[in-house]
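Questions regarding the structure given below will be posed in turn.
Every protein chain but one is kept in place in this view of the complex.
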Amino acid sequence: MAEPLVSIKHLYKSFYRDKIEIKVLKNINLEVNSGEFVGLIGPSGSGKTTLLNIISAIDTTTSGSIVVGGMEINTIKEKELGSWRNRNIGFIFQLYNLIPVLTAYENVELPLFLTNLSSKERREHVETALRVVGLEDRMDHYPRQLSGGEEQRVAIARAFVTDPKIILADEPTGDLDYQSAKEILHLMKTLNEKFNKTLIMVTHDPEAEKYASRRLRLLKGELIDGQL
Amino acid sequence: MKYVRLIYKNILRNKRRTFLVFVSLSFALFLFVFLFTVLASMNMYFDIAKERHIIYAYSTKFDIKHHDFPQSYIPKIKEIPHVRDITPCIQMLNYFEKSTKVINTWGIDPENIEKFFEITRIVGTTWSKFAQERTAGLVGKKLMEEYGWKIGDTIILKSGLWVEIPFTIRGIVHGQGNMCNFVYLNLPYLQDLIGCQGRVSFVLIITDDSSFVPEISSKAEALFRNYPVEITSITQKSFLESIVNRIKVILIAFRLIGWIAIISTFLLVANCIALSIRERTIEIGVMRVLGFSRIKILALVLSESIMVALAGGMVGALLAYLLFAVHHIEIPATVPLVINSDIYLVFYALFISILIGFLGGIFPVINSVRMKPSDAIRNIG
Partner (left out) sequence: MAIPLKYNIRSLLNRRISTALIVLGISLVVMIFISMMAMAQSMRRAIVQTGCEDNVIIKNKSTCSYEYGLLPEGILNIVKYLPGIKKNSQGIPLVSPELYNRKFIKFGTEEKVIWIRIRGITPLAYEVYPQVKMISGRKPMRGEIIIGKEVPVKFGKEFLLGETIRVGRQEHTIAGIFESGGSIYEGEIWMDREDMKLDFDMKGISLITVKLESSSLKDSFIQGVNHNPRLPMADAISEIEYYASLAGTSTFVLVMCMIITVLMSLGAIFGGMNIMYMTIAARIRELGTLRALGYKPFHILTSLIIESLIIALCGGIIGSILSIGVNGYSLELFEVAFSITITPAVMLSGLIVSLFIGFLGGLLPGRSATRMNIVEALRHV
C-alpha cells in the first residue's frame, strides 16, 4: 500500500477575534490516498473551508501535524510556501476568482509564470488544459464574456495546468444552475478517473456528494467518517 | 448633539482614508495660504496707493543719485487747485558697515509726514522732539531688529558718494509694510550732509480725489516748463505697480498654482468621500427603514465630510499663517518686499475647506438617499 497523499493527525484550529477563541476544527484525523475523490460534506460553519485552506497551506494549524505529498506543511518556511503551493496544489473556488482583466487563456497561464517553462511550453500546457475542459475556442474571451459554468471551467483548467499533486475544490457548484453544475461535476469526475487526479471537494449540495468516491462528514469542527 | 458620537465613529471607520484626506487637505490649504499670503502682501502696495492718491513729482533728471528738485517750486505747486498737501523728501540708499544690503534712508519734514506715510506710531519720542534735534534718526521696527540697534545708538551709514551719514536713534517706527524698513532723518540735516541745500529728491503731493490727478500732473509740469529744472510726475500707484511688475510672472504663477492645488485636492477628496458613501449604501438603507428622514441622513453624512475637510484645512491654513506671523520673511531685492501674514486668508481657507467637504459629499449622498430603502439594503445600484 503506497503512502497516503494527505495525512492529518490531531489537527486543531482556532480563530481568535478580539481575544475570544472560536474553535473551528477539533482533533481531525484523516488520510487521503492518491487517486481518491473525497467529498467533504457538512452544514455551513462546520469548518470545511478552513480544513481545505489548511491542506493547501493558505492557512496554518493551531496544533497537530499535516503531511501533504510527503511534506510536513508546518516545516515549510514562510518564503517557500508560495512555491510549494504553486507546484503541488490546484484550487477551485466557489466564486471562480478569475482575474477580470485577463482572458481565459491568460488566466490559465497565470500559475505557469512561476515555473521555469518557456513561452512555447506554457502555450502547450494551457491549450491542453483548455481543451480538456472544452473551451479552446473561447480562450481569448474575458470572464465577463463567459457564463458562470464556463468561468468555472476556466478555473478548473487553471487548477490542473500545473499538474499538481492534489486539487481542492471549495463549493465548486455553489453559484451555478443545475445544468452547469452537472457539467462541472462531470468534468471533475473525468479529471479523477481519466487523468488520475486526487480531488478533495467541499460541498453541501446533496447532488454533488454523489460524484465523490468517498464521503466524509464534518459537523461542528469534528470529522464523522464513513459513508452516509 | 446626540449625533456627534455617530458622526465621530463614522469618521474613524476607515482611519487610513480619513487620515489621508485630512493630510491632502492640509497640504493643499497650506500651499494655498502660503502663496496667497505672498500675493496679498504684494497687492497691499496697491491698497495703500488707492487710498491716498499721492503723486510723486520729480525732476526729469531724477534717479537715485540725484537730488535736484528745487524746494522753491513747492509754494507754486501748492496753489494748484485740489492739491491738499505737499511734502518734500530726500531718498537715498546707504550701506551699514560690511552689510551688502542697502538701507533706504529718507530725509523728511516731520510736520505733516503722517499724511503721506503709512506710519501707525512712533515709540521713544515724538515728531516734534525729533524735528528739534538735528541729528536725530527714527528707525523702522524691522530694521532695528535686523541689526540689533537700540534707542540711543549712534549709527554711521555710508553712501556711494563718499559721504558718511551719522545719526542717533531716538525712536522706533511702527507702520505697514516697508515703513518698518526705513531710516528717517531730518531733511535739513541730510541736505547739509550731501550738499544739496534747497533741493530734494522729489515731492509728494496729496490730492482730494484720484480724478484730479491727471489735471494736477499736467499743471505742475507746465508750471516749470523751460525752467533750468523741469519736472514730471507719476502717481504713487504707477510707481508701486512698477515695483510689483518685477515679479508679475511670479504673481500669476502663484495664483495659478494655488488654485490648481485646491481643485486637484477637491477632485481627490470628492473621490474618497464618494467611495466611502457608496460603501455604506446598505447602512443608509437601514437607517431609512428605521425611520430617519432623507434630510437627516444627508445632514449626518455631510457633517462627516465637512468636519474632516475643515480639520485638514484648518491645520494647513494655520501653519501657513503662523509661518509668516512668526518669521520675518521678505523677498530679496534692492528694495525688499516684506511678506505679512493675513488672518483673512485663514478664514477664506476655512470657507474653501467647508465648500470642498460639502461639494464632495453632496452628490453621492443625494444619490444614496434617493434610493428606495429596500433597494439600498440589498445594495442594488
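We call the chains A and B, going by the order they appear; numbering starts again at 1 in every chain.
Note that a residue touches a chain if its C-beta (ideal position, glycine included) is under 8 Å from a C-beta of that chain, and two chains touch if they have at least 3 such contacts.
Just so it is clear, the structure is predicted and the values come from calculations on it, not from any experiment.
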(request) For the chain that's not shown, point to the residue among B:4, B:23 or B:322 touching it. (result) B:23
(message) In the whole complex, not just what's shown, which of A:29, A:83, A:145 or A:190 touches the removed chain?
(response) A:83
(message) For a quick check of understanding: of B:272, B:287 or B:306, which residue touches the chain that isn't displayed?
(response) B:272
(message) Across the whole complex, list the residues on chain A that are touched by the chain not included here.
(response) 50, 53, 56, 58-59, 79, 82-87, 91, 93, 95, 97-102, 106, 110-111, 113-114, 158
(request) May I ask you to list the residues on chain B that touch the chain which is not drawn? (result) 16-17, 20-21, 23-24, 27-28, 30-31, 34-35, 60-66, 93, 95, 100, 102, 158-162, 232, 234-235, 238-239, 241-242, 245-247, 249-250, 253, 257, 260-261, 264-265, 267-268, 271-272, 275, 331-334
